[in-house]
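Up next is subunit A:
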Amino acid sequence: MHSVSVQNLSLKFGAAEVLKNLNLDVEEGEFIVLLGPSGCGKSTLLNCLAGLLELSEGQIHIKGKNVTWAEPSERGIGMVFQSYALYPQMTVRGNLSFGLKIAKLPKEEIEKRVQRASEILQIGPLLDRKPGALSGGQRQRVAIGRALVRDVDVFLFDEPLSNLDAKLRSELRVELKRLHNRLKNTMIYVTHDQIEALTLADRIAIMRGGIIQQLDAPQTIYNRPSNLFVAGFIGSPAMNFIKGTTVGGGKAFKFGDVTLNLVGYEGGAIMDRPKAIIGLRPEHLAIVDEAVPGLTIPAVVEIDEPMGADSLVWLEAEGKQISVRVPVEHRPVAGTKVHLKVDIAKSSLFDETSELRI
Partner candidate 1 sequence: MKNWKLAAALCASVALPSVAMATDLEVTHWWTSGGESAAVAEFAKAFDATGNHWVDGAIAGSSDTARPIIISRIMGGNPMGATQLNPGKDADELIKAGLMQDITDLATKEDWAHILRPASQLASCTVDGKVYCVPVNLHSGQWMWVNRKVFEDNGMAVPTNYNELIAAAPALQAKGIQPLSLAQGWAIGLLAGDLMVAVAGVDNYVKVYKDRDMTIAKGPEFTKVFEAIAAARQFAPADKIVPQWNEAVSLVIQGKAAANIMGDWAGGEFAVAGLVAGKDFDCLPGLGLTPVLDTGGDVFYFPKNADPAITAAQLTLASTLVTKDVQVAFNLKKGSLPMRADVDLSKANDCMKKGLEILDHSTAVFPSGSQMIDRDSLNQINDLLNEFFANTDMSVADAQAKFAAIIEAAPK
Partner candidate 2 sequence: MTNAASFATTPSGAKPKPFITWERFVVYAVLIVCALFFLLPLYIMIMTSFKSMAEVQSGNIFVPTLHPTFDAWSKAWDSACTGLYCEGIKVGFWNSVKITVPSTIVSIAVASVTGYSLANWPFKFSEVFFTILLLGSFIPYVVMIYPLVIITRELGIFSTLWAVILVHTIFGLPIQTLLFRNYFASLPQELFKAARVDGAGYWGIFFRIFVPMSVPIFTVSVILQVTGIWNDFLFGVIYAGPTNYPMTVQLNNIVNSSMGGKAYNVDMAATILTGIVPLTIYFVSGKYFVRGIAAGAVKG
């Protein structure tokens, strides 16, 4: 039994189809991140799961129960919002317990749950304060607490860390992971921040235009993006794309004067394609002095950006800008002619027409 199961979900606002025939199965205890650019439908999908938006077609099951028509509060979900959405005139305790009081839970039970949530989130000392007197990080903890006390199986997060500054964001990210490890609840998490996605997710669903482009473990998504969009979206700095052709029955990739040997490429049948694209991540390239036929690309160093732990070097090859991540101690001098060694096993090939990974 899936924890959350979405079948053939479509959502239309008038003529505009915001979500298109979506399917998504989430396992018990899984941490799923919905990732995508603005307007891709990720928050909309989350709102559909929560029952805050009515879908046009399809079904939603949570814990095996068909909740397609159920009220938000009856779905067994808790939700955390970007703007925290705390009730400003109530104390933290009030915020945590308000929904439970409405549900007419016995007092002791409410007290027990508030106590537990405040322990888990370490907000005990804040219980009698009002949200206005809390910092952003504290507020978001309270917002999580409000989902926690509902004692539900599925947590929905709608960009919960976007309103925080960078430092707090990374702290809370770790805390969220810890929380997930401890509670083992199903969590569905919307963000536009790929670091959050890569660090938190068991699986990432990359969305675009109301369609899930790829749903896979972070490493798979990173190393084997299923199409050009996913490849370009994930990774910072972005993957280098070079247009060319595959020749020799799929044995080599040719662009300009350069020919790369494709033996060892992990993927499908390459064949000869007149329009292909090779994607190379900056950390999968290395700067070498000597050319190796079929394995290196000649290039000229333009600038480098030291980033602390390593350095990002920008080079020019065959009229194309290419970025390479190198250890700081290996920073080359601008204007130097070098060669870039390609790790074919970690590269991605795409068909330019279909934009799909080969």
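On how the list was made: all candidates are chains of the complex that A comes from, given by their letters.
Here is the rule we use: a residue touches a chain if its C-beta (ideal position, glycine included) is under 8 Å from a C-beta of that chain, and two chains touch if they have at least 3 such contacts; residues count from 1.
The structure displayed is predicted, hence computed values, not measured ones.
Engineer: Can you tell which one of 1 or 2 makes contact with subunit A in this complex?
Structural biologist: 2
Engineer: So in the complex, which bits of subunit A are touching candidate 2?
Structural biologist: So the residues of subunit A touching candidate 2 come out as 36-44, 54-59, 66-70, 82-83, 132, 136, 158-159, 163, 165, 190, 192, 207.
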